[in-house]
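Below is one structure, written out as structure tokens; the observations come after it.
Excluded from the complex is one protein chain; the other protein chains are retained at their positions.
The first chain written gets the first letter, and so on, giving A and B; residue counts start at 1 in each chain.
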Amino acid sequence: MSQVTIEKIAETVVGKRLPKIDARAKVTGEAEYGLDIHLPGQLVGKILRSPFQHAKILKVNTAKARALPGVRAVLTGEDIPVRYTFNFAEFEDGRKVPPEKGGESALRGLMPPPRADKHPLARGKVRFVGDEIAAVAAVDEDTAIRALSLIEVEYETLPAVTEIDEAVKPKAPLVHDEIEDNLAAHLHGTWGDFDRALKESDHVFEDTFSTQHQHQACMETHGCVCKWDSEGNLTVWSGVQTPHTIRLELAKVLDMPESKIRLISKWVGGAFGSKNELEPFMIICSQLSKVARAPVSLILSREEEFMATGCRHPYRVTIKTGLKKSGEIMAREVKILVDKGAYMCQGAAVAFFAICYPSASLYRPKAVKFDAKLVYTNKQPPSAYRGFGNPQASFAIESQMDMIAERLGLDPVKLRLLNANRPGDTTAHGWRMPQSTALTECIEKATEAIGWYEKKQHPVPNRGLGLACLIHSTGERGAYGNIEGSSCTLKVNDDGSVTIFAGSQDLGTGAWTILAQICADALGAKFEEIRVVAGDTDLPAFDLGAYASRSTFTGGNAVCIAAEKMKEDIFSLASELLNLPAEDLGISNSVVFSKSDPDIKVSLREVAKYAYYGAGKPKNLITVGIYDTPSTLIDTKTGMWKEPGPSIAYTFACHAVEVEVNPETGKVKIINLVAAHDVGRVINPTTAEGQIEGAALHGLGLALWEDVRIEKGVTLVKDFRDYFILRTPDMPPVKVIFVEKKDPNGPFGAKGIAEAALVPVAPAVANAIADAVKARVTSLPMTPEKVLKAIK
Amino acid sequence: MPRVYVKPYSEFRPDEYIRAKSKEEVVSLLKQYGEAARVVGAGITIHEMGVLGFLPQVKKLIDVRAVGLDYVAVTGKWIKVGGSTTVGNMGDHEIFRNQPIYQTVSEAADSFPLQVANAATIAGNICSAVPIVSMPPVLMTLDAQVVLLGSSGERILPVDSLYEDYLITKMKPDEFLTEVQIPLRDGKGASVYVAEKTVAADYPTVSLSASVFLDDGGKVKDCRIAMGSVGRTARRLPEAEKTLRGAKMEAQSYARAGEAAAKEIDPSADLRASHEYRRILTRYLTKKALGRVAEKLGVK
Partner (left out) sequence: MNTDLEMTVNGFKTILKAEPYENLRDLLRKSGYTSVKKGCDVGGCGACTVLANDKPVYSCCVLAAWADGKTIVTLEGLAKDGKLDPIQRTFMEKGAAQCGFCTPGFIMVSKYVVEHKPNATEAEVRKALGGNLCRCTGYVKIVEAVMAAKEQGLK
């Protein structure tokens, strides 16, 4: 584990508002997303989906479709071998390999192994409306659609179970015949002496909350282009978060070596968690392309996107909290009932995250008890979504904090300050809070910025204030094997410019720009002369992907390490050129100079020319940076972590919201939103703000409107007009406050930010509504109808 | 258990796009092709219906842009608006923009997303017969009528009696809408458009247009209230209007009208709201609209 000392490095580019390095391609329309790729001879792929929640497939007759001129491939479940079942992070061969050796996911200590319950095209039966049944590739979209309509499927419909309360009843229809109670997973346990902590509590409160199917609704729908060459190499173009791990899963499913698959993912049209696992369309497309012996493009329609790609899991969360008279939190119990839909996807990991993050680690409960049941239903399967279980659990915990404050007659701000996590704290499950922990400061700054106490003294009718806090991860060890790492290759080109071949992925967040900024200061190179080449599994770099708010931290540290090595190489060559000892050399703005006499200098370009053409020995300016955070795995025997836990730099925030509620209609108008985050050192304020402002949109959507309404298993949302995402005129001003406390492990002191800002928004809004109209809404989204009902 | 065979897609595949050069040609094409033909402006409605699979029978699209129906003309007793006029251009016309009696038109036009207002024609908005669009109730409150041209000549129908049911108008297959006519009126009057939406740029959950004329004594001489999204078609609210006639423009009258409105509508439930909530919004919007009309009329 290599650490970089950053205090000594001057920050000239870090901390600046620089335009993103890929911005020009985006404002000119040059950026090429999956749907823009057009290869010679490319065919169009389409998927036939189940119209039933639950049905046996009796017969699929594809003869007519195959006979249609222009059709080049038709596939059904029977055409794809049985071993092609899959699930995120399910290491079929690796099951016997312990996580320490890179096998199963380390979270398995407390989780059942994920069931590979999904076949890319249904075999035997379909389990939700939208389940993939068959697929075609044809010369154009018209022909492909016509071919789909010629596929004859005979079904025998089965009783369906679409509500969790029904699904857990004895004799309920079974979504998967071999799972007799529809229980996809059950996670339970305790950390600390829960009974004692509860006994020592003066007050105990229990409340239940529920959340909805929220959809990532990326502007670019899922899709890919696949192409095989005659040697059996597969190239996939697809905008994803995790090129390496998706390739790993795809290789496993297709039973071929990883290196024979190249996944190119340069432009991603939004992801938010929805593009970090292997999904059926990619497997289907690869098989269509193989059969048709031509490139195939398979892009989901907006309707397919809403009905069949993973959204946020609906949770029913019951929180029991024990407190001292003073308000000090002693014990917390969390019970979660998850509507898992028809397939597992990342459901267990998401639930575990919801348990670990706010439930066990927000504030300072001495002991924590948890019980999460994931229930199969005949509905579309949710999966990962920005926040990964944290928004659901935080809605419950932070709503309840205000309810408790009201019941005990305490000030909700002071109650939170009393319980706020502090640097160096160890949680009930063994996590150590970093020195950069600044929850207290976040609460103080957020309440101050929104004018909390002045406004409380001069209340305006139907206006209210609310706040909510957050803990989130920066990276998460244990999602895959036993690493939380990233690598890059750094090359000083023969003209002195720098190329970073990065494993890190950029979803539009600006991660690649951040790497370039870090590189500029870590190496002493001109920012304008740094290029980032990434988003391609064939590059000399590796990364687990862009999830868990990890790219700046892990990718940035990898760049720092590569840059340190590069400086050694540069100084060693420059010392030959300048006849000075390497220790006397420094580098800044792509110029190497003597520290004792800064007038003696040589440009990086000259050093590079010397390296590649003149040194008289094999010397290239290429270095590698490999980084892994000093985080820890769970101890599967005790169910506890060794410090510091899965993340090395937990982040905190406090959001304060002001709302106005129309008492006649129940409509909530957001007047102001203040978001104070302890992000560590801010590398680029523009992109950091962008993450928080964008997360606010998702958070407010979760709070107020967004809901993939599913009735009797049928997804009613077909396009953006049925799915209510706040528009420009609906958004309040978002005031972002950075509490910049440098993290000792972060690159230049930075921490993660991408997911965090979504989490506290919904509970802050709920608390503000309660303040405005004395009505508590415990179920999301808080539509005008629900608010009105709560008022009356 | 039942065995089911499902055919998943229906097709919208017209084979010809015909640019008509005159109104007469439009009529003769409609007569020739019947149900297989549809008149198009920008094609917004037709494209959407097509995408939704409602128009498998349509084979001929008849473009009417070249037949000269893009105008707003104030003549004699009427404001005449050609069927091809975009909603945006209509809303921007000074008579709708500046004269309180007709302002509901501009206010409704402004509620469209720019990109729709710039392409959608008034004829398309009316003939789609979708209850959630905003212009039909607006036109109803202005006593507008439409000119329909067919093989048996021209006929005129008030917008108020144009709709039969969801997606169905009283137009014959060989007719098309050439003009909207709004009577010019004198007197102390004003109109407004209000809507309750989920998020900006969404279709209204409920929309309401109101037009009120006062007599010399400051009482309501005449009024119209019409709504969208509260039933299978856009509709007038005669009961609510009745409570208002002869009344003073004051809070009690608005509330009474709101109650009557909520009673006489028959809203359905959808993703935006339940039918009960639509009644609540109807009460609210009636009061809001009448309050705003009163403001425009300078009623204290």
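Some observations on this one:
Going forward, a contact is a pair of C-beta atoms (placed from the backbone, for glycine too) under 8 Å apart; a residue touches a chain by one contact, two chains touch by 3 or more.
Given the structure is predicted, the values throughout are model-derived calculations rather than measurements.
Of the candidate positions B:Gln57, B:Asn98, B:Asn118 or B:Ser152, contact with the hidden chain is made by B:Asn118. Touching the missing chain, out of A:Leu507, A:Leu523 or A:Ala611, is residue A:Leu507. Shown as candidates are B:Leu29, B:Ala201 or B:Ala289; the residue that touches the absent chain is B:Ala201.
In the complete complex, the hidden chain is touched by one of A:Leu43, A:Ala197, A:Cys218 or A:Ala438, namely A:Cys218.
Within chain B, the residues in touch with the undisplayed chain are 12-17, 19, 40-44, 46-48, 50-51, 61, 63, 88, 113-116, 118-119, 200-201. For chain A, the residues touching the chain absent from view are 17, 19-20, 22-29, 31-33, 35-36, 216-221, 267-272, 299, 301-302, 507-510, 686-687, 689-690, 693-698, 719-721, 725, 727-729, 731, 734.
Keep in mind that, in the parts below, only the chains that are shown with their structure count from here on.
Centre-to-centre spacing of chain A and chain B amounts to 44 Å, using the average Cα coordinate of each chain.
Of all residues in chain B, those touching chain A in their complex are 1-9, 11, 13, 196, 198-203, 271-274, 277, 280-281, 284. Interface residues of chain A facing chain B in the complex, by the touch rule stated above, are 48-49, 51-52, 55, 58, 142, 145-146, 148-149, 152-158, 664-665, 667, 705, 709, 716-717, 721-722, 724-730, 784-785, 788.
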